[in-house]
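Heads up, one of the protein chains got dropped from this complex, but the rest are sitting where they should.
Order of writing sets the labels: A and B. Residues in every chain begin at 1.
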Amino acid sequence: MKIDYKIEPPVVEGRLSLSQIEELVAKPLETRPDKKFFIAIGISGTALLIGIICVAITLHYGIGMWGNNQPVGWGFGIVNFVFWVGIGHAGTLISAILFLLRQKWRTGIARFAEAMTIFAVICAGLFPILHTGRPWLGGYLFPYPNQHGLWINFTSPLIWDVFAVSTYFTVSLVFWYIGLIPDFASLRERTASKVKKIIYSIFSLGWRHSNRNWLHYEKAYLLLAGFATPLVLSVHTIVSFDFAVSIMPGWHTTIFPPYFVAGAIFSGFAMVVTVLIFVRKIFNLEHIITLNHFDKMNKVIMATGMMVGYAYAMEFFIAWYSGNPFEQFVIINRAFGPYAWAYWIMVTCNVVFPQLFWIKKFRRSIPVMLAIAILVNVGMWFERFVITVTSLHRDYLPSSWGYFTPTLYDIGILVGSFGLFFTLVILFTKTLPVVSISEVKAVAGGAQPSHHGGNH
Amino acid sequence: MSNSAIEFKAKQIPDTLSKLGLIILAIGVVLGILAFYTDHSRALFNYLIAFMFLLSVGVGSIFLISLEYITGAVWSVPFRRIVEFLASVTILLFILVIPLLLNMHDLFHWTHTEAVAGDEILKGKSPYLNTSFFIIRVLAGLVIWAFFYFAFTRNSKKQDLSQDQHLTTKNIRLSAVFIPIFAITITVSAVDWLMSLEPHWFSTIFGIYFFSGTVLAALAAATLIVVLLKEKGFLHPKIIDDHLYSFGALMFAFINFWGYIAFSQYMLIWYANLPEENFWFLHRWEGGWIVVSILLIIIHFVVPYSALLSQPAKIDPKRLKFASIWIMFAHLFDLYWLIMPNLESEHGYSFSSIDLVFPVSVVGILILVFNYNAKKYNLLPLGDPKLERGLNFRL
Partner (left out) sequence: MNRTDKIFGIAALFDTPDAIINAAEKVTAAGYKKIDVNTPYPVHGMNKAMKLKPSKLGFITLFFGLSGAAFAMLFMFWAMSLEYPMIIGGKPFFSLPAFIPITFEVTVLLATLSTVIGMLTFFFNYPNNNHPLNGTAYIKAVAVDKFGICIEASDNKFDKDVIEQLLHHLGANEIETIYYPKDEVYPIFQPKYLMFLAATAIATSLVTYFVLNKLMFMDPFNWMMVQDKLIPQEKSEVFEDGFGMRKPVEGTVARGFIPYPFMGEPTPADVLSNPFLPTRENIELGKKKYLIYCSPCHGNYAEGDSRLRGQFPNPPTLHSVRSREMSDGMLYHIITNGQNIMPSYASQVTREERWAIVNYIRVLQRAKFARESDLQEIKKESAANVE
């Protein structure tokens, strides 16, 4: 394909008019759900039900139902937590960092990615809460004046997690809602149904698309993006601190913070690609979510995949370079010990397969990118599994070495978290505009005054 | 749109600049030679700081060029030449590295065979840390960087005349190859030149730490030149605040990135408190070094962060000039903090006037390198297809 660098590639394809864009995005909200919708929600609902049953059984008998035991005290609970928090990073990355980098193509996918962030963080939050064994006492995690005169341990990375994840959830929700306000106003003007109009009126807060409001709104969006960017880094950094502040070989290494962040963006983008492929097809959004979008996301996947590969290599090199026998043992054991299978799944899925994206044809081919995105998600799940389990299962005392095997309940809850995630995603596609109407309008062809920013 | 070439006739760079550069460099060289005679090892360590700074600017600039191509950025196109000029410092490194390679024995503890023989850990590292492999790595790194420097700039300059869009595609492909190679080479340089000064210490994040400083130094050097040129009217009149804002914002972002990486490294070592790691920080916390360490936080993070925080500050030329000079100084200070504690000394930190000598030559070299290139080549990549979009860039 010949590219002309002189002209800016259009973000919205097919020369859609502003009202056509709105029509297209609002259509799923105005039509009755079809058969495909019920089949999809049936599948995800079943998975969710499996999860609910497993959680109920866990609450009944206690977390002894899970596979984690000495020496692997952190099993699926933490693996799934880190996995889902990681998935949640793409949304804020797309909406905040790409906003700061003035990447206009983000508009088509930002809303959806933000929604995925929120749902992924909900899924992530379940696991540590369940792992505490007494989820109803979760309030103890927050500092409140109590009768013991005690405060929580502010120097514990697990408490940092509580602060980071809850802040992240709140800020993502606010960010998402702020973006939705103009769209609620547009929907309020569109809808014929009285009930919907009341709901949209409440959520639009009376938005009038006034330029005096847009002025502050854009500033607020910039400020929020400015805060969300370091926030998104901090969240996975703090998750990495859970491991890295310990003195466990294989956990304690200084590259963990940026390595985890890169991995989170990597897996998050893979999940966004996976889901968007279907959404784009089902809701006919090919002109708004174009192949160019996927091309760029796949480049990000490839880049972050190589960053993760760099971290794997650095861990290996420094373990050897450090001259620390424990460090060396853990790394060798990872690659060639009983969990070698997991390690090599991780390496092939995260480092080898994304290399296919060097070829432009693959970056723009839906089946190839779907396959790679799913493999990346598998690989990233195994990365967390490898970090958690292989470092623990052979600790300093060879007499207490063991092999971690998940139970049915571990797997059931993992399946359930996927069910919860996809149920929320499917419900979202039918209740809210999956693409930001006002943002996409703003980047459509001819939407901005010609003497400004365009050609002179 | 019209295919009309962008009309731009650059003003001649005044001859006084080269004189100024020569004078500064001459003073720097004389002082440097004097320094080597007064205190050989101290001067050598200071020379390493200056060398690493020039390496940061040169290699960091090549990285900035490749970043522009790979991301398809348009705003930076009118300034790419300035970054290319700075990148040519990389070629000078071939000469500048010679004194270091000749005096490796005074720099690196691991070159002392008798010390390695009595140390199990150093013995284990000797397959990597040995003189011949070290020299091979250093030269390989320089050759790779020089190759990419020539490849990028050759295509870019060819384009001035031919306006061939294919050359942009070529450079994009080149940057895709360069960036992973850059990650490896910059990490190896960081480990070799900085980490191995204290051969017992190790940190997996160290390559990224040095990378963050590298980009900052290159970015600050480019920003300073851009702002100065714009003030004196050497740049295209269509370059406006929005372009400056991008420089300011990028510097601000990398200041935060450096802070993040530095904090992550310190935090994890401080928290775990393992003796095989923490001694490196403890050494920088002893005696007078504590002042230097705390100053590093202030100089490298607090001051530039506050200077660039507000939105108007990122477009104010005065503020940008201050910030870019300050950031270059901060990178020097960072290198000082990394390198100087390894100088064998009995009583902790002591200041010496030798520490001030070598940055003088650095300034002279940068001025001369810029002057040489600016006289020889266009200040604007006239044939670049993205140039017009770059000039019309709006936030």
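Quick notes on this one:
By definition in this document, a residue touches a chain if its C-beta (ideal position, glycine included) is under 8 Å from a C-beta of that chain, and two chains touch if they have at least 3 such contacts.
Since the structure is predicted, the reported quantities are computational estimates derived from the model, not experimental observations.
Between the chain not shown and the residues A:Arg15, A:Lys36, A:Lys219 or A:Lys360, the one that touches is A:Lys219. When the full complex is taken into account, the listed residue touching the unshown chain is A:Phe227, out of A:Phe37, A:Phe227 or A:Phe316. For chain B, the residues in touch with the chain missing from this view are 263, 266-267, 270-271, 273, 310-311, 394.
Those residues of chain A that touch the chain absent from the view are 17-19, 22, 59-62, 133-134, 136, 143, 149-151, 153-157, 159-160, 163-164, 167, 170-171, 174-175, 178, 182, 185-186, 188-190, 201-202, 205-220, 223-224, 227-228, 230-231, 234, 238, 241, 438-439, 441-442, 446-453.
The rule we apply is simple: only the chains that are shown with their structure count from here on.
Separating the CA-averaged centres of chain A and chain B is a span of 34 Å. Within the complex, the chain A residues that touch chain B are 3-8, 100, 102, 230, 233, 237, 241, 244-247, 252-258, 303, 306, 310-311, 314-315, 318, 321-324, 358, 452-456. Chain contact summary for the complex, chain B toward chain A: residues 1, 120-121, 124-125, 128, 165, 168-169, 176, 179-180, 183-184, 187, 191, 200, 202-208, 249, 253, 256, 260-261, 264-265, 267-269, 271-272, 274, 276, 384-386, 388-389, 392, 394-395.
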